[in-house]
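After this line comes subunit A, so read on.
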Amino acid sequence: MIPSFIVENSPALMVIVPLVAAFITPFIGRISSGIRSLWVGGAMAVTSAITLILAFDVYSAGTRLYVFGARAASAAIPPDSGGIPIRIIFEVDPMSALMLVITAVSGFAIVLYSLSSERSHTGLESYYTLYLLMITGILGMVSTGDIFNFFVFLEILSLASAGLIAYRIDGGVAVEAALKYFVLSTIGALAILVAIGIYYGEYNALNMAMIAARMQFSLLDQVALVLIIAALAMKCGAVPMHFWTPDAYSMAPSSITALLVVASQASLYGLFRTVFSLYNVTLNAVTVGWLIIILGVLSMVVGVTMAIPQKNVKRLMAYHAVSQTGYMLLGVGVGLAVLGNQSLLDAFGYMAMEGGIFHIINHAMYKGLLFLTAGAIFLRIGTYNLNRMGGLGHSMKWTMVFFVIGALAIAGIPPFNGFASKLMIYESVFVFNPLLAVIAMVVSILTLASFVKVFHSIFMGPKLPEFADVKEAPMPMLLGMGILALVVVLFGLFPGIVVESLITPAAHALVDQGAYISAVLGGA
Partner candidate 1 sequence: MIADVLILACLAVGIFFNALGIAGLLRFPDVYTRMHATTKMTTFGSMFTALSVIIYGVALFLSSGDGQYVTLSVHTLIAAISLAFTNAVGSHAIARGAHKAGIKPAPAIVDRLEEFTP
Partner candidate 2 sequence: MIDLVIHALVIAGLVASALMVFHFRDLLAAALAAGFFSFLISLEFYILQAPDVAISQAAIGAGLTTAIFIIAIRATTRYEGGQP
Partner candidate 3 sequence: MRKILTTIIFVVLATGLCAIPAFLAFGEPAASEMDQYFIGHGQSEAAANNIVTSIVFDYRGFDTLGESVVLFTAVVGVGLMFRSMKGGKEQ
Partner candidate 4 sequence: MIPFLLTFILALLLYLLLAAGSGSVLLWSPSELVAGVALSLLAAAVARNLLCRSDSYRMANPLRLLLIPLYLLGPFLLEVTKANLDVAYRVITGNIRPGIIRVQSGLRTDLGIFMLANSITLTPGTITVDIDEKSHDLYVHNINIPQGWEERPQVEERELFSLANLPAWIRRIAE
């Protein structure tokens, strides 16, 4: 049914298609806006389709390799190169495939949404170009098996995100947010480059599997590990390096904010990939695991407590994003902390990791949904200030429904997807350390409280006179939100199937370093 050409070349095609579309978009936009919308929507749809095909292939048949520029995969490791892959290899294992699914679904929903939400702005050609480049960056980051290639895609993602965060330049505040984000991410990226240099100097390899196979955890490796995990933790917004997050999230256009969430998850993916696939048991799992757990707990607590007094709805949601990132760090950190001990890992470690990884996909969906609803509200009433809102439930019924779905999901209320992943985290973390589970639950309650406040302020109450003629959000925006809401509800209703088919393979792929290495290097 699907041509084998596409399946075989899907890792390359999923990068090629958005790139080619991005290169042409600036000129398509000069013809007419309708054609541009069609072009961008079509390109994104094709990208999503290819990505989903690849992900499906990976889930059904196992890890996929794609060697750039060599006739045969064996040519990537010629006999006299000392067993080192000399070419860039895309290595898509189930964990990568999970991120690919997230990106494809979110990206498609968000592009549908932004086709109408940004209609009245200038510079839309650049907007869509950067959007497609951002998608490319995320896709490349999560599927590459080469650490320098990871850095390059990280930079593409950073530049595109920074440009898009500053999209609404007229107030200047958005530019300030973009500036802060970009300075930090540049410094972080340079730290990663230093780490890459250290790996290169020690092992003379750039392929992650090769570095992992040779990893010795010498002092230099420890320095490199710290440089990478600090930079990536900063880029995914862990407290106390989260300061850019509320700025950037609140100032970017809403559709971009929803994608920035996915971008943060991609950084999180990089963090997990480094810790699990690059180092795995060689590192002092307890220390690093506890460091990640502490970062996670801090993120959860500080994020949610900072969210409660916020007046700006997007800023509030951004702090919640920080808080939810904490759950993922907590879940995976617990998995890491018991990495060396197989019995503990089987008892609750896998469960915690599955919870954390499941939370990644859930968070991308519901937080994206929430940001999109915030954008829809902003489109109609022109403010993010909670104090000036009220009574919108009368006129924006669908938006309200979607908001309720998202809010209940983030608060972990059954039957939405947040509940399933949070339940898994609570259960497993409780076995590991009861205090952490209690903290997680309290944070969840505070999240609910905070969203009750938001819901009340935006939608409840009588119809306010200044918003008398507010209409429902336009159809494409509802469609975009609808896709995400559908995913939220489906994942919430059938978590078992999702966990079994998507999450468990991902968690095992992450933990099983041997499989990751042997996928590239063969045998061994």
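Definition applied: contacts are C-beta pairs under 8 Å (C-beta built on N, C-alpha and C of every residue); 3 or more make two chains touch, one makes a residue touch a chain; residues count from 1.
How were these picked? Simply put, all candidates are chains of the complex that A comes from, given by their letters.
These figures come from a predicted structure and were not determined experimentally.
Student: Any copy counts here: identify which of 1, 2, 3 or 4 touches subunit A within this complex.
Tutor: By the stated definition of touch, the match is candidate 3.
Student: If you look only at subunit A, which of its residues touch candidate 3 in the complex?
Tutor: It comes out as residues 19, 22-23, 26, 68-69, 78, 80-84, 86-88, 120-123, 126-127, 129-130, 133, 136, 140, 146, 148-149, 152-153, 155-156, 159-160, 162-163, 166-170, 175, 198, 201-206, 218-220, 223, 226, 378, 382.
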